[in-house]
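One structure is given below, encoded as structure tokens.
Note that one protein chain of the assembly has been removed; the remaining protein chains are unaltered in position.
For clarity, chains are labelled A and B in written order, and residue numbers in each chain start from 1.
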Amino acid sequence: MKIPGHTAVGSKTLRRPHEGPWAWLAAASVALSVLMLGALIVLLSVKGLANFWPSTLHEVILDDGDTVIGVPFEQRTLPGGEGVERRYWIANRDDGGGIWRWLSVPRLASDQTPDDLVVLERRHWGTFFGRLVAVRLEGERLTGEAAWLAMEQRLKELDALRQARQQLTRDDILPLIRRMEREPSSSETQHRLDDRQLQALQARAKELRRLQQGGVLVLENSQGQRQEQPLEEVLDAWRPNAMAWYEKLGHWGGELWQFLSEGPRDANTAGGVWPAIFGTILMVLLMSVLVTPFGVLAAVYLNEVAHQGRLTRLVRIGVRNLAGVPSIVYGVFGLGVFVYGIGGSIDRWFFDSSLPSPTFGTGGLLWASLTLALLTLPVVIVATEEGLSRIPLHQREGALALGATRFETLTRVVLPMAMPAMLTGLILAVARAAGEVAPLMLVGVAKLAPQVPVDGEFPFLHLERKFMHLGYHIYDAAFHSSDVQAAMPLVYATALLLVVVILVLNLTAIFMRHYLRKRHGAPVRR
Amino acid sequence: MSDPTSTNPLYRSRQRRDRLATLLITAGGIGVLLTVIAIAVFLLVEVVPLFWPGADGMSLSALWSAPGTSGEAEFRWLPHRLEEGVVAQASLAPLLWGTLEAAIWALIVAIPLALGAAAHSSLYMTPGLRARMKPTLELMEAMPSVVLGFIAGLVLGPWVERHLAEAVSVVLLLPLAMITLALGHRRLPVPVQRYLSLNSAALWLLPCLLLLVLAAVQLAPLWESWWFAGDLREWVEQRWGLDVQARNAMIVGLAMGFAVIPGIYALAEDALSDVPRNLAEGAQAMGATRWQTLTRVMLPIALPGIFSAIMIGAGRAVGETMIVLMASGNSALMTATPLDGLRSLASSIAIELPEAAPGGTHYRLLLLAALALFLFTFLMNTLAELVRARLRQRFRRSRGDT
Partner (left out) sequence: MSIDGRLPQRQLSQASLGSRRGAVMAFSEADTCLDIQGLSLAYAGKPALKDLTLRIPRHRVTAFIGPSGCGKSTLLRALNRLHDLNEDVSRRGSIYLDGHDIHDSRVAVSELRRRVGMVFQAPNPFPMSIYDNVAFGLRLQGGLSKRRIDDVVEWALKSAALWEEVKGRLRASAWSLSGGQQQRLVIARTLAVEPEVLLLDEPASALDPISTLKIEELIRTLKPHLTLVLVTHNMQQAARVSDYTAFLHNGELVEYGPTDTLFTHPRLRRTENYITGRMVG
């Protein structure tokens, strides 16, 4: 059809018009966002997990005859076309030089990976790269392969001894000392008995300590210099170049396990993160215990009891918006009110004797959990309210019509139906709390607290103690350690661990919500 | 039937229990809500003495004043001088400036990406893909900020410092390549066009983008040697006198943008999806492309919703602590150069508050900073929420259901 006196407006072809460049840029922004997320996760995974892989040791000889043993880390092009430089991790902090060395690639005369290179994990001075020349053990001097076998055997023994001694100290000696300190006025005979027991235990510990001594390794570094290394200082030893892939895999698993189960060493640049894992979990658990009842209570009040007027609507918006208030503000509140206010008062009333050193008047597990509970309260309230409001009115009426009171309707019908929503809210709250660091810097994490806040001593759970936290551990190791480069692999691994925990929690919440929507989508066939 | 007024005791006790429980819930609920209000009250009460004429002798103007040392006005945040009684050297102005600068850079990164993503997923994406994309981007929001700060401050920052040319190359090449792709796509044979359709672009663009990024990085030394004598950084320093720091405002902006994208995306996507379908379909029926439908029909309607999304994103950017702390260098400078470091309100609180003596001027100043953050974000979010509520009401009315 044509309008008389008008020429046609458009062409008559049926091809779809083109969307133009903006649409493509929009599409690219989705892809770019996903790409960034993926890149971040891949980077963390690769760097975090590669840390535990026994990397191949290279022995390179420079054109001036200098020999270096190390692991190549990265490579960069020098400005102005001056060639390529490669950075090696050469360890051996006790040799005086740094643990890193940049080598000019064109100057490398030879690059080999001999099988007899060893890596030693030592309690002091960090990692050692070099060769094992001999082992002196109980007057015998062993060389060659026999030395290696003897050392491995001895390391196993040492590990067992170390553990026995640790256990003795932790389970027997420390509790006894604490008890004696707490009750110094108990009867004389009791006191003597305790004393004798303590002496016996300490003698046993000393014996275990003595058994660890003896045994010296003769090592040779890249320069061919010999040095002696007491065996008891060595934690682990391996020959990466001589390992088959399955041995490497086993070693990798062992290292990973150590990372997860041991405490940090060397000012947080080596060792594991077990206290941080434990601290994070404990704090999050405490927080859940605190936030769930109060969050649900507030949501039930807002949704079921309060008069649904203008005021309630305002309060609801207010609560929703609290989720957007920066976490540091909660930290400030926690420090001012919980730590200085309530904690200070508790100290004045109950721990007067130990003042001025604060007991509860300083950051600690309890205050951190409370602060995070406050921080995540809006999350739980909003999720629970959403769940409650999603329950159809006719379900409530059905219960009421059977003679249930409002409270009975709530506990027997409404709350069970809202349970998945509440759980979703709680999981999201836990995920948020696990990743929060800023408020914790104010109310209670510690740089290094090898003692976990739970032990066999009354009252078992020490709410006033400081604790370690994965997130803070990342911040601390990355910014406050003496050698950031050395700490990096561990920071990567810790970050990966934190991200994995949080992603798993979030995925659980997402699947739960999905399942919930599906189930509530078609409850009754009509 | 018996007299209903002579109820048996069972019902009485149940009734009593009901009343008791209701009372307890009310008390508990109001208690929790009051605790929440207590945050604002606490901050106010602690900050007020700061302006009490007397002991501290602090006035509002002192916070903004710039004591002229040798003629030139200078704003300084030197809290340790407070103990020596030098109040005038604790101006919050550089911190506020740092906070705003970081937030603005974050929004510059986040707004185009988030809005583009929202537009794409509400207009073009198939429902199945969208159902997967939304949770994926939610995971992005869940990334702990301490990890983002670590990556930005210790990995990305140093990399950009060393590979400035590569970074610039990536930033410039990506949009160019996309526009080329848009123009080239219509020239492709129809089956290929259909296979590589815009609807699933989010997926098949992933490997393309990855390759592009790699190509950009590989190409960088080439043009760097052509135009900038082989060293862009050197060139920038000589030409503009700028020293590229490893930790600077742009890196902060990038990391914080990453953190802010998912929030803005989710709300903007909601705003666009809430636009009644029949409006968009009406425009498309008249021959408009989907993009034209977006800009001419949907965007004007969803604009308030998108604004509220941006406001909430801004609120998050302003209050973010760890990313700024770890990626910014924390120097309280008042420069507009994106390549310098900065220090924000939130990161100052995190570093200095544990050391500040409770009740002292420094302590109260930091609490003032916290109050400012609280009020700002709360107001932003409330405004956003009100706008959203009004918008939703309008849609409901336009759909005709009550």
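As a convention for this text, a contact is a pair of C-beta atoms (placed from the backbone, for glycine too) under 8 Å apart; a residue touches a chain by one contact, two chains touch by 3 or more.
Computed from a predicted structure; not experimentally measured.
Checked against the full complex, the one of A:Ser327, A:Thr405 or A:Ser481 touching the unshown chain is A:Thr405.
Checked against the full complex, the one of A:Gln395, A:Gln485 or A:Thr508 touching the unshown chain is A:Gln395. Here the missing chain is touched by one residue of B:Arg14, B:Lys134, B:Arg162 or B:Arg392, and it is B:Arg14. Within the full complex, the residue among A:Val60, A:Leu231, A:Met417 or A:Leu470 touching the omitted chain is A:Met417.
Residues of chain B in touch with the missing chain: 1-5, 7-8, 10-12, 14-15, 18. Annotation for chain A: contacts to the undisplayed chain at residues 307, 392, 394-395, 397-405, 408, 412-413, 416-417, 523-526.
Just so we're on the same page, only the chains that are shown with their structure count from here on.
If you average the Cα atoms of chain A and of chain B, the two centres end up 25 Å apart.
For chain A in complex with chain B, the residues that touch the partner chain are 10, 16-38, 40, 43-44, 76-77, 79-81, 294-295, 297-298, 300-302, 304-306, 315, 317-322, 324-333, 335-337, 340, 363, 374, 377, 405-408, 410, 431-432, 434-438, 441-442, 471-472, 474-475, 478-479, 484, 488, 491, 495, 498-499, 502-503, 506-507, 510.
Interface residues of chain B facing chain A in the complex, by the touch rule stated above, are 14-15, 17-18, 21-22, 25-26, 28-30, 32-33, 35-36, 38-39, 42-43, 46, 112-117, 119-121, 123-125, 133, 135-140, 142-151, 153-155, 162, 174-175, 178-179, 181-183, 185-186, 198, 201-203, 205-206, 208-210, 213, 221, 230-231, 234, 258, 261-262, 265, 287, 289-291, 312, 315-316, 318-322, 325-326, 346, 349-351, 353-354, 358, 366-367, 370, 373-374, 377-378, 380-382, 385-386, 389.
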